[in-house]
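Working notes, beginning with the structure itself.
Missing here: one protein chain of the complex. Every other protein chain is in place.
Right, subunit A next:
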Amino acid sequence: MNLKQKFLGAAAMLALTAGAAAAEPGLIIDLGGKFDKSFNESAFNGAQRWVAETGGEYVETELANEAQREQTMRRMAERGANPIVVLGFANASALSEVAPDYPDTNFAIIDVDWLGDLPNVRQIAFSEHEGSYLVGMMAAKASETGTVSFVGGMDVPLIRKFACGYAQGVLAANPEATVIANMTGTTPTAWNDPVRGAELTRSQISQGADVVYAAAGGTGIGVLQAAADEDILSIGVDSNQNFLHPGEVLTSMLKRVDNAVYDVFSAGAEGFEAGVVRMDLSNRGVGIALDGFNEAIVPFSMLSEVYAAADQIVSGGLTVHDYTSDDSCPVLTF
């Protein structure tokens, strides 16, 4: 063993001990950015809530591009963060490579449930179709023209799952209704194109739509803006977006990524449980947003029907079709 190897060995030992001592949870913010008023921001808020309540510290990184996924996960694992939360389905393949290399580090991944039996990975999937079903019912009840619309971000199965649940909810509340569904694009720029989002919304309005549901990240800001400009109602997504245009956003489909992150952080390295976790209506993983900004435009009759449907879904009396289960939607063609 020459001198160089000794140094390397010493450095590695140091890194290992440092890692064991820290054991802070880690959060890798996905593309789209920490303050996207939506998915990532929700995760960030969950982490912040954990910090506020426990006074703990955590490690955070923000991805700048697609190529950094695996490298960022490895770096965070080597810094000793545990457990590490990664956001979004696009990380699935990278995580399935990385996780076996760090058997002592726990990982949690949001929006993924297909990685199989990895002993140190918690896979958290949301039932977006159930929440979307509820806002779809509200859209159909609020619509006067009988035509409602949907603007998706990047055309991926996850977003089609939103659209499909929404369309089912609309048709359940009004079987005569028409649902117009558009996707912004097929590349990641589709998450950050408010101009195209607004243009899609105007096009849908000219086809008669008077309620629009946006599941499109930053693009959704343009959708909600165009809806407010043209005096129609809109529905936000992921985080509560009701405040963006008070009185003009009917509701927001909440996806409690914050709760998921908070739970993983609270359990810590000791209480970590691997396996697939489903966040749905029954455990408040998804839901609708009701606050001071929209209570005046959501009548009680609408709410009671929505709650009744939610009860039925929870009790199993009503099943909402999940697009990702068979890659098809019975009520909507893409």
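In this section, contacts are C-beta pairs under 8 Å (C-beta built on N, C-alpha and C of every residue); 3 or more make two chains touch, one makes a residue touch a chain; residues count from 1.
Here, contacts and distances are computed from a predicted model.
Of the candidate names "L-arabinose transporter permease protein", "Metallophosphoesterase", "Deoxyribose-phosphate aldolase" or "Glycosyltransferase family 2 protein", which one corresponds to the UniProt protein name of the undepicted chain?
Missing chain, per its UniProt entry: "L-arabinose transporter permease protein".
Check the options A:T186, A:S304 or A:T319 and report the residue that touches the missing chain.
A:T186
Among A:F35, A:W114 or A:Y307, which residue is in touch with the absent chain?
A:F35
Of the residues A:S42, A:S143, A:Q225 or A:S239, which one touches the chain left out of the display?
For the chain that is not drawn, the touching residue is A:Q225.
Out of A:S206, A:S301 or A:S325, which is the one that touches the chain we can't see?
Checking each option in A:S206, A:S301 or A:S325, the one touching the absent chain turns out to be A:S206.
Since one chain has been left out of the picture, which residues of subunit A touch it in the full complex?
33-37, 41, 155, 181-183, 185-186, 189, 192-196, 198-200, 202-203, 206-207, 218, 221-222, 225, 229, 244, 334
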